[in-house]
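Working notes, beginning with the structure itself.
And then chain A:
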Amino acid sequence: RTSKHPDTLVVATTYDAKTLDPYMTNDVASSNAMRQIYETLVAIDAEGNVVPSLAEKIDRVDGKTYRFTLKKGVTFHNGETLTADDALYSLKRAYERGASVRHILGVIDPAGFKKIDDLTFEVKTKEAMSSFLAALTHFGGGVILNQKAVEAAGDDYGFKPVGTGPYKLASWKKGDRMELERFEAYHGTKPEFPKMVLRVIPEASNRTIELESGDVDISFEVSSLDVSRVKANKNLELLTLVDTATTYMGFNCSKAPYDNEKLRQALTLAINIPGSVKAVFRGNAFPAYGPIAPNVKYSNNDLQPSKTDIKKAKKLLAEAGYPNGLTTTLWTNSKKVRVDMATIIQAQLKKIGVTVKIQVLEWGAYLQGLKDNKHELFIVGWTCQTPDPDMAVFPTFHSSQIGGNNFAAFGDAEVDALLDKARITPDGAERKALYFDIQDKLREKAPWVFLANKKIAYGMQNYLEGFTPSPYGFHALYEVKMKK
Partner candidate 1 sequence: MSAPFIQVNNLKKYFDTKKGPLHAVDDVTFDINKGETLGLVGESGCGKSTTGRAVIRLLEPSSGEVLFNGSDILPLPKKEMKAMRAKMQMVFQDPYSSLNPRLSVSEIISEPLDVKGLGSSADRTQRVRELMDIVGLGSRLANAYPHELDGGRRQRVGIARALALNPEFLVLDEPVSALDVCIQAQVLNLLDTLQKEMGLTYLFISHDLSVVHHVSDRIAVMYLGRIVEMADYKTIFNAPVHAYTKALLSAITIPKPNLDRERIILEGDVPSPINPPPGCRFAGRCYYEKIGACTSETPALNEVSPGHFVACHLAEQVMADQMQGEAKAV
Partner candidate 2 sequence: MSDTPLLSIRDLSVRYSTDNGAVKAISDFHLSIDKGETLGLVGETGAGKTTMALSVMQLIADPPGRITGGEILFEGQDLTKTSEADMRKIRGGKIAMIFQDPMTSLNPIIPVDEQVAEMIALHNKVSKEEALKRALAMLETVGIQPDRAGEYPHQFSGGMKQRVIIAIALACNPALLIADEPTTALDVTIQAQVLELMKALKKKFDTAMIMITHDLGIVAETCDRVAIMYAGRIVEEATTELLYADPSHPYTQGLFASIPNVEEERESLAVIPGLPPDPTDMPKGCPFHPRCDKAMPRCSTETPQPVVREDGHMVACFLEGGDA
Partner candidate 3 sequence: MLGYILRRCAMLIPVILGVVFIVFVMMYVTPGDPARMVLGEQAPQEDVDNLRAEMGLDDPFLFQFGRYVYKAVVHGDIGRSYITKRPVWDELMTAFPITLKLSALAMGIALLVGIPCGIVTAVKQYSIFDNIVTLFALIGISMPVFWLGLLLILLFTVKLAWLPPSGFDSLAAMIMPAVTLGLQSVAIITRMTRSSMLEVVRQDYIRTARSKGQKESVVIRKHALPNALVPVVTIAGIQFGILLGGAVLTEIIFSIPGLGRLMVSSIEMRDYPMVQGGVLFIALAFCLVNLGVDLLYAWLDPRIKSQYT
């Protein structure tokens, strides 16, 4: 089969981008669009290593100071040439105005920025952070903008993006499609397709139908039920990967009854994780074994999902002071997999005498409830947005983050110390050991029941090649080519 629209790459996505101002949002759909338009100073390669991008050369002057040298002759979509001023302006703006992404680049210290020459500049961080360069790869955080364009567009910048990337924005019908057009003065390898269309098709089965009919070249998030259909279709190719998110059931460790470690362990042991994951995801997820998803650096791949042991669970339950079980509430939001997971957990906990009431909450109310510390058990997911394990475990388990993303309100001096240390230890064996240690500790103290690491499936026409899905959800679609 050949393409119905040879000049255009049509990609079906689930959501539309919110804005194309990188510092104003932090959502996957926007990042995915921005990845086609913008570039960052540094990027991640397929193995998850940080590599140069707009910056040709990166030197770590000292623990807190980095010196970047920009590529020469990089032009923006508006014809301006990339300079150190643009880069510094961008990072400063991210820190000052980019409330959505500030937590990613949070350690930056704009006071310490220094322009060396037109292409060279220094950036300082407040403390020595080993995850800093990884953070700069984030498409919400590390994108370099053109100062002039931003200032000219003012509040409307989100709709008049100017980047250095391979495509520039041609038109955008909100909620429907974004049309991109090849940037002919692109400094890198020019993409093959003169045009790219990012279409919004919320309904999963329709994405598949349009893929089958050839109206769409690549479809994101093929539903677990359509996976076999796409696989069986000889015109199509299925690509899967495991994303960096972990779905978990958290305990509110800050108050009774789940401030009781034994109780948490008991409940963990009562749940048949592999069985549940199989039932809920139908083969499109792996049982999770720890807080760091398998494709994030320093994830301990030797770990196994926790084993079900009803007898031991009951014993622990009795030891925790609940020989006759207890009644508890489990929160989830309306995502079907989470509700399904909750339903199965409910059935399983019944076996050790724990009666679970499920409450499905609307997302905004859910977050508010977590913030107000009204929760007991809750199911949610955490995505490691940058290729550094610090992002996976620090915001979620450090006691300083209680009231923030540490929804389990877990505070443990030992774990705190390890987390603090690991984030400043330079990459290497020592850091790896620290993170292995952290993973063990968290499994033992059981603030979470680690449930699943989702596989994400992408469907593609088999006349295409060169699409490498990224576990972070923003993909280098400009690399896609026609098969020769």
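Heads up, the rule we're going with is that contacts are C-beta pairs under 8 Å (C-beta built on N, C-alpha and C of every residue); 3 or more make two chains touch, one makes a residue touch a chain; residues count from 1.
These made the cut because all candidates are chains of the complex that A comes from, given by their letters.
Since the structure is predicted, the reported quantities are computational estimates derived from the model, not experimental observations.
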For chain A, as assembled in this complex, the candidate in touch from 1, 2 or 3: 3
For the chain A and candidate 3 complex, residues of the former touching the latter: 16, 18-19, 21, 24-27, 99-100, 102-103, 106, 155-156, 158-159, 173-176, 199-203, 205-206, 209-210, 212-213, 215, 362-365, 367-369, 371-372, 383, 385, 395, 401, 403-405
